[in-house]
Every structure is written in structure tokens, then in C-alpha cells.
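Here is the structure we will look at, set down as C-alpha cells.
Excluded from the complex is one protein chain; the other protein chains are retained at their positions.
In order of appearance the chains are A and B, and numbering begins at 1 in each one.
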Amino acid sequence: MKRPVIGPWITIILGAIYFLVPLVATFEFSLRMKRGEYSFEAYRVVFGDPNFQASFTYSALIAVAAIIVGVLIVVPTAYIVQLKLPRLRPLVEFITLLPLVIPAIVLVFGYIRMYNSSSWIPLTNSARGTDFLLTCAYVTLALPYMYRAVDTGLRAIDIRTLTEAAQSLGSSWPRILFQVILPNVRVAVLSGAFLTFAIVIGEFTMASLLNRPAFGPYLQLVGANRAYEPAALAIIAFIITWACMGLIQLFGGGRRNDTRR
Amino acid sequence: MAASAAESARARPRPLSLTWLGVVPFMLFALMFLIIPATLLMIGAFQDPQGNFTLQNIANLNQPTIIKAYRTSIAISAASAFGGALIGFGIAYAVALGRVPRWIRPTMMTFSGVASNFAGVPLAFAFMATLGRTGLVTALLTSIFGFNIYRYGFNLLSFGGLTLTYLYFQIPLMILIMTPAIDGLKREWREASAILGATTWQYWRMVAFPILWPSLLGAFLLLFANAFGAIATAYALTGSSLNIITILLFAQIRGDVLHDPNLGYALALGMILITGLSNGAYIWLRSRSERWMR
Partner (left out) sequence: MAFLTLEKITKTFGNQTTIHGIDLAVERGEFVSFLGPSGCGKTTTLRMIAGFETPTSGTIKIDGKDVTDLRPNQRNIGMVFQAYALFPNMTVADNIAFGLKVAKKSSAEIAARVKEMLALIKLPDVGNRFPYQLSGGQQQRVALARALAIQPKILLLDEPLSALDAKIRIALRDEIRAVQRSLGITTIYVTHDQEEALSMSDRICVMNEGRIEQLGTPFEIYNNPKTRFVATFVGTLNVLNGTMVDTATGRIAIDGQEVVATRGANGASTGDSLAVALRPEALSIGETEPGRNGLKGVIEEVHFLGPVVRIRVRFGDNVVSLDTFNRPHSAPPVRGEPVNVHFGHEDLLVLDRPAI
């Protein structure tokens, strides 16, 4: 039963090379802005760019809004489906998987058709309306991940007992949901939130087609016109993604990815 | 008797309707931002500009540019999904069963979580800095080995280059999906098959692979859809020079390059059909191969 261990090692090392080389190359490239020496000039330029600050802030705000809307929609639904209406589960799961089937560009195309200035709900008429539309678009994008995370989190605690305990103390439904259930799935909600943030912060297609000054279109614009700043931005984006995933792991404790012998 | 019946009649509908009320926001949201927009597009694909029913839009899809765009998109998605699935499975296998130090596994999983979400515009930047004409790896290969990959037909802004770039998020996604599935293979199954006389190959062919098959298939199709709908990386990498379906649709939405909005709807319908069909095929194959599951 002794298997040679050389094959797995080669696989892992080749994989590591494929993943690390672009990062190293990008980082190296981002330091080359000043001729003949390595410097953080590109980063200085990027951080000093008012458009960077504005677009990043904008995207972060939309992301936070999307997280809040997402949580408000997903948590009650996941809770009710698990506790009261299990026969709705197939339908709800089907819906939450739809965004993986319908490409984002198709969805946003649908929004433009549905909410254009000559439609019943002309959301795209105003900047605020479009912001709202973009927020909802991002909620849709993150729906599969958010739902999964919350559903798993709810499974891990005994929501029936918690609910009955709260009911026996005379709590009302919204109170149960927000003061008993939500704190107990905080970890799950947080990991859904960080994942949403990671997906949304640099999103390009929807923001671009809805003409909003978001971080994704800004990145694309810089990429089309500059040489070294894009590399710096790629590193920054990678670090943001890493931070989101790191925070998920941090809050998730040892529970996910638990290793076996 | 009567009192309790009346009481239960009063008591029952209330929590039930309240319960239903709780899922209303979700259902409303799904209708407004998933179902109706997609349906409107599908309806639009069968309408002329005046709103009359027509099949002309579908027929108009039969143009060389559009056919080619679909073809390229499907090819890139299939290639990157296949490569990602194969390599990702290999790494997942190595990590889960390969007798490597314990720290490798959490490291690989965390990294996969990051890399599978590191897509879009920044990914294009990273590969430009790596394998673009002035990228580090290109330069190193030229200066150390005298081997200019661009002289030998490599181009980052092409089918091969884009596939290679997509693998950067496809492989980690596969690792994330398959590692738990491989963990689900019980050690006893391998031992039982060995003690019954089977070779390692027979174990994989008759036991492990059939058990993993639904996850493998599902992961492959997820990877396919993932690449098929992607646009940001390709757009940032190639501008609009690469003719794939998402870039074509993007240009159509931006500036009606097809000079026919309803043709755009037909284009979108085609995309939904392709991802929808692949998922339908998945569900069908899975139901056939998974009779043994609860």
C-alpha cells in the first residue's frame, strides 16, 4: 500500500509555479515605473489619483449596500424554508442557482430593457435609480454564494430549538429572526458578506453597461491607457481579494477546510 | 370541542400567512431581477421592432461573425473548463490523498479561494505583466533561453492566451469543488476493493470514478458556464479585437453594432440556451448516474 509520493509533489509544485509566477511578475512589473530602479512610484500614482479614490469608494458603498440588501432577503428566506416551508426548498435553490446559469451580461441586458427610461419603472433615468439597480444586480450576482453560506450556517445550529425557546419567552417573529437567529449565524452571514465584497468590488460588466463610475470600469480605463499602474492595481486587487478570504477564514474559525488525516 | 376548533381555526392561518409573507421579498426580488428580465429578453428575441412575433431574429443569428463568436466562446470555455477540471482534479487529488505535509492542504484551499475570485480586469493586468510582449516571463525566456514565444506564434490576445489566463480561476475553482468530493471517498472502499483482488486502476474505474462522476461533471459544467459568461478579463486583455460572444453582446448593448436591438436579444437568448442546455444535460446525466443516491 506504499504509494510513491513523487507524483503528487510534482503536481503541487507545478501548480504552485503557475499560480505564483503571474503574481511575482505583476509585482515586479509594478515596481518598474521609474526607469533603472525599483520603486513604488506606480502605487503612489494610483493612490494619489482622485478617480481611484472616488471609484473605489463608490464600489465599496455599493458593495455594502448589496450586502445589506442580500442579507435582508436571504436570511429570512433561508430560515423560513428550513423551518416552515421545506417544500419550497427546490424552488428557492433553483432560483439561487440561476445567476450561475444566466451570464451577468445577459442579466444586465435584461435590466436595461426592463428599467430603461421609457419603461414602467424607469430606474435608469436618475443616477440614484441606477445605483439602486446596480445594487440589486450585485445582490443577484452574489445570491448563490450568500444563500449557500447562510443555509449552511443555519443547518449548523438547531434553529428549531432556538426558535421554540424564543417563542416560549414570548418573542415576536421579527425579534426571533433578528435577535436570536441572526446573531447565531453571524459567522455564515459574514463569510457571505466578504465573498460578496470580493465579487462586487472590481466588477466590470454591469457597472460599465449601466454607466456608473465604479472601480471595475476605472480599472479597465487605466488598463487601456497606462503601462505600470495596471500592474499595481492588479496587486492591490489581489490583496483585497486575499483580505476578504482571510477574513472569512478568520471568522469561520477552524470549521471550514478542516483537515483530516 | 367547538371552542378548540374555533381556536385552531383562528390560530392556524396567522403564522402560515406570516410565514409566506417572509419569503415574499425574496420571491419579489427574484421576479424583478432574475425571472422577468431574462424572460423579457427571451420574448424580445421573438419580436420585431414593432413588437410582432417573428423568427427573423433567430434566423439572423446565422451570420459568420455571430456563428464564429459563439464557436470561439464555446471553444475557449470548453478548453479552459476541461483543462481546469483536469489540472484542478490532479491538484485536489494530490492534496487530499498524496501523502504530502499537512500544511499544504489549508494553504492550497485558502489560495484557491482567493484565486478563484481573482478574475476580471486585474487578472488581465497580471497576465499582461507576465506573458504580454513586455511581460516578465516573456522577457526572461527571451534573455535566458533566447526563446521569444511571440516569434513562435504565441499571443496572449488569442484563443490560447485567453484559455491560459482563464485557467487561473478555473483550476482553483475545481480544487475548491473537488477536494471535499475526494475526501468523501472512504478509505474502506479502496481497502475493500484491494482485498477483493482489484488493482488500483480497477478501483478507480469501478468504484472511485463512478462515485466522483456526478461531482466531476457538475464541476466541469460550472467551469464552462463560468468561462462562457466571462467578459471583463477578455475585454481588458484584448479590447474588442477578440470575437467572442460576450464581447460582441457587450458592443451591441453599448452601441448597437448589429444595428438591430432585437438581434441582440436573440444573441442573449442563445447564451441562455447554451448554459441552460448544459445544465439540463448535467441534471439528466446526473439523475441517470446517481440512482444509488438518496
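Assume contacts are C-beta pairs under 8 Å (C-beta built on N, C-alpha and C of every residue); 3 or more make two chains touch, one makes a residue touch a chain.
These figures come from a predicted structure and were not determined experimentally.
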{"item": "Among B:M42, B:I74, B:V207 or B:V257, residue touching the chain not depicted", "value": "B:V207"}
{"item": "Touch with the omitted chain, as defined above, among B:A139, B:A198 or B:L217", "value": "B:A198"}
{"item": "Residues from subunit B at the interface with the omitted partner, ascending", "value": "186, 188-189, 191-199, 202, 206-207, 210-211, 291-294"}
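Going forward, only the chains that are shown with their structure count from here on.
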{"item": "Between subunit B and subunit A, distance of the C-alpha-averaged centres to the nearest whole Å", "value": "16"}
{"item": "Touch list for subunit A against partner subunit B, complex", "value": "1, 3, 5, 7-9, 11-12, 15, 18-19, 21-26, 28-30, 72-74, 76-77, 79-81, 84-85, 88, 92, 95, 98-114, 136-137, 139-140, 173, 195, 198-199, 202-205, 209, 216, 219-220, 223-224, 230-231, 233-234, 237-238, 241-242, 244-246, 248-249, 257, 259-260"}
{"item": "Subunit B - residues contacting subunit A, complex", "value": "18-20, 22-23, 25-26, 29-30, 32-34, 36-38, 40-41, 44, 87, 90-91, 93-95, 97-100, 102, 104-106, 108-111, 113-115, 117-118, 120-130, 135-137, 167-168, 171-172, 183, 194, 222, 225-226, 228-229, 231-232, 235-236, 239, 246, 249-250, 253-254, 264-265, 268, 271-272, 275-276, 279"}
